[in-house]
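The complex appears here minus one protein chain, its other protein chains still in place.
Showing chain A:
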Amino acid sequence: MSIVVENLTKKYGEQKAVNDISFEIKTGEVVGFLGPNGAGKSTTMKIITCFMAPTSGDVRLDNDSIHQNPEAIKRKIGYLPENNPLYLDMPIVDYLRFTAEIQGVAKSQIPTRIGEMIERCGLDREKHKNINELSKGYRQRVGLAQAMIHDPEVLILDEPTTGLDPNQIVEIRKLIKELGKEKTVILSSHILSEVEATCDRILIINRGRIVADGTADTLRSQSQGQELLKVHIEADTSAAEAAVRSLASVEKVSTIDGKDGWLQVQSKPDLSSRKEIFDLCVKNKWYLLDMTGQETRLEDVFQKLTK
């Protein structure tokens, strides 16, 4: 089930919440929408799930378009909206049955599907309760169960782990990873580690536009570009700094505040200065105590792109 989004725009008054977004998601990908609050993540999801019509543009799932055949699309998608709204006055099992019926699950299949979902989402001990008696974590599981009840080919989860405690977050992530093996999953988040841990591919969205698209590693290396080293040399700091600066492969050197003998070294593009620094220390009989490459964190990439 591939999803094709073409030139999607959604205006709220003068403001463009989503501004000419295009991308394609292939079957079996787990894609994370990453972006600051109000970047247009939820709006994009609401359009894909046919909750809202876009101002212009189109979304297609295989051969169905949101404009021509919304009901066919809705049947193929399982959706967990932001804040996980549920009919609080209903018992879990009744609610799952209602969802299954309305999503067109065959009547003979419904009891088995409900059983599977209850088991898979860990709701077994709570299954006779009303939804309003459940804690937030369990409600989230009910939200996931209702999204998956008709075995959809695409799962769209809007901030699936907000308000959960760390253990629950780990469990939900595990569940999403498991689901990602067989289904196409789109999830949104503003928690970077979460997206990094669960997604094959990351789309960073800012002010309604896609500003980056790729795996966590490619995003990091794209933004990194130049090698960054942290070096600890046991010698006179200013002498070492001057010597390192004079190396051919080094572009920039700075001392690190409060740490005597530590230097931060940025190499010229496509060059590595590790060997030269080592040779320099050998030549001057300095002890090289430490030399570590600084990996750009996803946080830095994110901040750079969304400022």
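Quick note on the criterion: a residue touches a chain if its C-beta (ideal position, glycine included) is under 8 Å from a C-beta of that chain, and two chains touch if they have at least 3 such contacts; residues count from 1.
The criterion applied here is as follows: contacts and distances are computed from a predicted model.
> According to its UniProt record, what is the protein name of the omitted chain, chosen from "ABC-2 type transport system permease protein", "ATP synthase subunit a", "succinate dehydrogenase" or "Methylenetetrahydrofolate reductase"?
Listed in its UniProt record, the absent chain's protein name reads "ABC-2 type transport system permease protein".
> Can you tell me which of A:24, A:89 or A:279 touches the chain that was removed from the display?
Hidden-chain contact among the options goes to A:89.
> Which parts of chain A face the unshown chain closely enough to count as touching?
Spelled out for chain A, the touching residues are 11-13, 46, 49-53, 71, 74-75, 77, 79, 81, 83, 85-90, 94, 98-99, 101-104, 107, 146.
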